[in-house]
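My questions will all concern the structure given below.
Note that this complex is displayed minus one protein chain, with the remaining chains in position.
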Amino acid sequence: MLISCVAYENGKKLADIPVEDISEYVKRPDCFVWVALFEPTREELDEMAEEFELHELAVDDARSGHQRPKLEEYGNSLFAVLQPVEKIKAADGTEELLVGEVDVFVGDNYVLSVRHRTQVGFSAVRARAERERELLKNGSGFVLYALIDSVVDRYFPILDSLETQLEAVEEQIFVRNAARSNIESLYELKRKLMTLKHVVDPLMEAVGKLYGGRVPQVCAGMSEYFRDVFDHLQRLHATIEGIRDMQTTAIQVNLGMINLNETEVTKKLAGWAAIIAVPTLIAGIYGMNFKNMPEYDFTYGYPLSLAAMLGIDLGLYFWFHKIKWL
Amino acid sequence: MLISCVAYENGKKLADIPVEDISEYVKRPDCFVWVALFEPTREELDEMAEEFELHELAVDDARSGHQRPKLEEYGNSLFAVLQPVEKIKAADGTEELLVGEVDVFVGDNYVLSVRHRTQVGFSAVRARAERERELLKNGSGFVLYALIDSVVDRYFPILDSLETQLEAVEEQIFVRNAARSNIESLYELKRKLMTLKHVVDPLMEAVGKLYGGRVPQVCAGMSEYFRDVFDHLQRLHATIEGIRDMQTTAIQVNLGMINLNETEVTKKLAGWAAIIAVPTLIAGIYGMNFKNMPEYDFTYGYPLSLAAMLGIDLGLYFWFHKIKWL
Amino acid sequence: MLISCVAYENGKKLADIPVEDISEYVKRPDCFVWVALFEPTREELDEMAEEFELHELAVDDARSGHQRPKLEEYGNSLFAVLQPVEKIKAADGTEELLVGEVDVFVGDNYVLSVRHRTQVGFSAVRARAERERELLKNGSGFVLYALIDSVVDRYFPILDSLETQLEAVEEQIFVRNAARSNIESLYELKRKLMTLKHVVDPLMEAVGKLYGGRVPQVCAGMSEYFRDVFDHLQRLHATIEGIRDMQTTAIQVNLGMINLNETEVTKKLAGWAAIIAVPTLIAGIYGMNFKNMPEYDFTYGYPLSLAAMLGIDLGLYFWFHKIKWL
Amino acid sequence: MLISCVAYENGKKLADIPVEDISEYVKRPDCFVWVALFEPTREELDEMAEEFELHELAVDDARSGHQRPKLEEYGNSLFAVLQPVEKIKAADGTEELLVGEVDVFVGDNYVLSVRHRTQVGFSAVRARAERERELLKNGSGFVLYALIDSVVDRYFPILDSLETQLEAVEEQIFVRNAARSNIESLYELKRKLMTLKHVVDPLMEAVGKLYGGRVPQVCAGMSEYFRDVFDHLQRLHATIEGIRDMQTTAIQVNLGMINLNETEVTKKLAGWAAIIAVPTLIAGIYGMNFKNMPEYDFTYGYPLSLAAMLGIDLGLYFWFHKIKWL
Partner (left out) sequence: MLISCVAYENGKKLADIPVEDISEYVKRPDCFVWVALFEPTREELDEMAEEFELHELAVDDARSGHQRPKLEEYGNSLFAVLQPVEKIKAADGTEELLVGEVDVFVGDNYVLSVRHRTQVGFSAVRARAERERELLKNGSGFVLYALIDSVVDRYFPILDSLETQLEAVEEQIFVRNAARSNIESLYELKRKLMTLKHVVDPLMEAVGKLYGGRVPQVCAGMSEYFRDVFDHLQRLHATIEGIRDMQTTAIQVNLGMINLNETEVTKKLAGWAAIIAVPTLIAGIYGMNFKNMPEYDFTYGYPLSLAAMLGIDLGLYFWFHKIKWL
């Protein structure tokens, strides 16, 4: 589906143009065309491939989707795969991460973005770009930057929510009987974290090629901006690694808490078992049928025996209490 | 066993040719010969070695098989070892991964592929190559690409099935009493994953030498295609690492679930033990033989004692239920 | 909030100058201006940006704070983000680490430091710089060094206290019943360690660019000093890794101790259970109602049975004691 | 002990020569001398050092032995340390790995090998070298290759046996009550694996310097052969890492099986305890001495009580059986 198709000149929007005129505008110097597609049909993509003379392999990638983030040079043009991540409510009410895909073809005077499986579009990016005319003069390179920047900025709230989740588990981790829910949360956290990691790390590697050293032609002059995006990705990367590290330790600690709890249960079991078993033994003794058991004839034999049971149990109870078994 | 032996010129099939004529066709410019062998005898391989002037060490490797994927230059020719992976049903009904081997000798105007221990051949590759004439004009380099691409593409469904297996375990991981089967699945998964990893990682390293920087002569002009294969291998690699990471965490989590379950069993044991032990104590007390036990003469002594036992047990039961031990 | 704004010439303080005169002093050769801000308003920062012609992206970073340590070149000027760490008492009496931020803009003849969320300022650094005139002649590069050096020096006592904490746990680790508090301390330690690590490692990477090889203009001639800071950061890094490694092992060991303790509790439970159960069995036997039980008529039947119980229990006790179960 | 001392010319054996004539033959062009020593005395080694003008540090290494594999250049000569590994039967019947050492001095026209603590010699290597005259023309470089190749080839059966050992454990790993022997095997496996790893990895690093890039003079022209050895070492390395990885997982899995087993024992204990405790309670109740217990007078009171006990126990047994506790 065609979202928009606009020609720009000298940092200024010229006009919305029909798809057929693209190749014409592309020939003009200082002019570039920015086309946005959403889940295009095979025909739409083929048409674009022809207008912009896109490389067959890149078009194949854009058609099939399900790539990992990457950045490839085809001659003077670039092909970038970005993966926006969005939070969605799953059918069972839990929050899931949805990994979309944006394929961006960038040439000297065109940008073509193809969006798959994402709810949020890039109209905000276009609006920003049209506002910042000075930067828009950099042409397609700036648009690429603005798209990547926008995708990366949307990772931060996702990562923040994972950090919050870790903190929530950390507050519960030494609480008794929270082990099962903690371990479920930690595993869930890990799964989401890995999703994010597999999106951030390859993108960081890709963006690293867009500043310093040899830089693709279309991105020249935007070095400081791409470095800024790279820096954001590095922060995301470092935070992910940090959460991952703590999460690993938290699972270990949780295992320790489970085992500690087991010990405490065993102690309780042992303590109460003793408290019941000892009077049972005494009762057993006074249930013996020897003829010659003088206690049987004592007037207070019975209450005394009960008192003995109670006394011993109280002693045991305080003893177990003192050694923290009960 | 000779599968086929075909000469091509300018991207077009010339003819099936007899083995003896190979050296003749190889001399013609713009012409190249593509030979496919399946588990060749020593003599067949020796004959090829002579026709194509293959290096002794490479022929040794192709003869013995059991290599890991690699890519070696011998002067202007290349020797590549690929390892296709196929799913087979083992005798006991379980699914196993079968690692085959394809040794490919590539020279300026010949390609010799030697296939071992695989069920699926490369006739589809040959058909595709003959269809894509423009690309086939690149000669032996394109054939090498097509072979590698085909082997790599077959890894994806295998990896997908491992991902599915992990997801199946993940759904079971917090279910009670599933620990034994989970841990067996996870170990099995790990074994298959390692098989795939040992096939993908060296191939990725090898293919990385075929684009960018200095590239072997026969692969020149195919850079973007080899980069595409490399990109596929990177995706396989990243997915393998991702599964591996989750699988490690899953084993840890499973260990936690086993220990949690142990605690729950201990709690149940303790609870029911108390429920049986307390009335046993009461019965013991009223089995004592003191002369002077007034309760013995109460009309309702017996039912009252039973009622006491029952009452205490109900109390215990609800208490244990409340603290989630029962 | 403006803390100070001073012009220096040839290693000597010229005067406190008003903000409006900055651009004037900056033009003079051999003269440089050092401005310190604390949590500036948007307007204050904008004014500085104009006076010093700072790059928009760097100003954005300084405005939003919450960066990780880094060092970026913008043309001939540098932008450094430092993160001082301070110990504070949390509301609940525990000690927490507070990560502040200092953004430093360095040009040929100016230094602008912007401090966020820290209690301790840098007046000591300014005092030292004004004392060491020879070094201050190096201009803004020396001031950058002095600021970084001061921030890094403050990490050492923090790290020392973490080392002390580890040692405290190590002394408790083989003590019985200390497992819960040990594991809490170890987790807390890990959290603080990660905080420090995320501050030290990126700074180390950043400072590594300031000596050897190509060095930014403003830092030329200070190589040995920046190498010294780098060396300090390496020591911090190595110590952090060392503590981390021991801490991981300590958690594993702690898990072992918990399980050992569980075994000891089970042994105690088993031992005492036997000591109670055996006389209970004997009492049970002599509570049987067979007509023909000769012991019942023995004069010393009862005391003998008690003696047997006691004797067996003593035997059991010493046996369990010998095998270290009791 | 001198094993052999032979002069070669143009790939052909000239003669066994006495040690004193070595320096004479070494001077002849196209001629080289190959000397083999086995655990030489100090004097033997000193004599060789003089004849071949060996570097003091290398001779020191050869004298003391106990090195790790390495390859060092001393001017135009090479000093290589190889470590053959052999399986031996230890005194207690178990199989141990014996790490020997072969120090090889290689110059333009000499090879001196010094063998320590190995049972198998290199006569097979010499025989092979004398057969392959074409290759032997490469002189000392080929001899070095042949020696390394022979040592590396002997690693494969050792590693195969470790792989077999892992597979043996894997077959036992989910079998009940095999945990102790599994864990012992896994630890033993790890120890042997590390022995092999410490021999393979440094050698791989060393051999990597003998092909591609700048290569020592004496090895020039043998690049493809050294690359072949390197490839073998890479396969060994990859297999070792693979076994190691699986072995780590196997230990974790084993720990899980131990804990699972513990849970199963606890369940059995709980089940049988209930089956014994419930009739004990019933018997206790009918051992009470209340005057007014109508059941006592029932004709079938006794058999009915026994029947109740049996019935409840059967019920319990099937219940526990159903929930898989028994």
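We call the chains A, B, C and D, going by the order they appear; numbering starts again at 1 in every chain.
What we mean here is this: a residue touches a chain if its C-beta (ideal position, glycine included) is under 8 Å from a C-beta of that chain, and two chains touch if they have at least 3 such contacts.
Please read all numbers here as calculations on a predicted model, not as lab measurements.
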item: Contacts of the hidden chain among displayed chains; value: C, D
item: Among C:Gln217, C:Gln252 or C:Thr299, the residue in touch with the chain that has been omitted; value: C:Gln252
item: Residue among D:Phe38, D:Tyr211 or D:Trp272 touching the omitted chain; value: D:Trp272
item: Per the touch definition above, residue among C:Met1, C:Met288 or C:Leu314 touching the missing chain; value: C:Met288
item: Those residues of subunit D which, in the complete complex, touch the missing chain; value: 55, 57, 67-68, 70, 72, 74, 177, 179-180, 183-184, 186-187, 190-191, 194, 198, 202, 248, 251-252, 254-255, 258-259, 261-262, 265-266, 268-269, 272-273, 276-277, 279-280, 283-284, 286-289, 293, 295-302, 305-306, 309
item: Contact set of subunit C toward the excluded chain (per top definition); value: 170, 173-174, 224-225, 227-228, 231, 234-235, 238, 242, 245-246, 249-250, 252-253, 255-257, 259-260, 262-263, 266-267, 269-270, 273-274, 277-278, 280-281, 284-285, 287-293, 324
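One rule holds for everything that comes next: only the chains that are shown with their structure count from here on.
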item: Distance in touch steps, counted as few as possible, from subunit A out to subunit D; value: 2
item: Least hop count linking subunit B to subunit C through chains in contact; value: 2
item: Magnitude of the superposing rotation for subunit A and subunit B (Cα, nearest 5°); value: 70
item: Centre-to-centre distance between subunit D and subunit B (centres being mean Cα positions), rounded to whole Å; value: 25
item: Distance from subunit D to subunit C - Cα centre to Cα centre, in angstrom; value: 41
item: Overlap residues in subunit A, where contacts from two or more other chains coincide; value: 252, 255, 259, 262, 266, 269, 273, 277, 280, 284, 287-289, 293
item: Graph class of chain-chain contacts, one of line, ring, star, complete, other; value: line
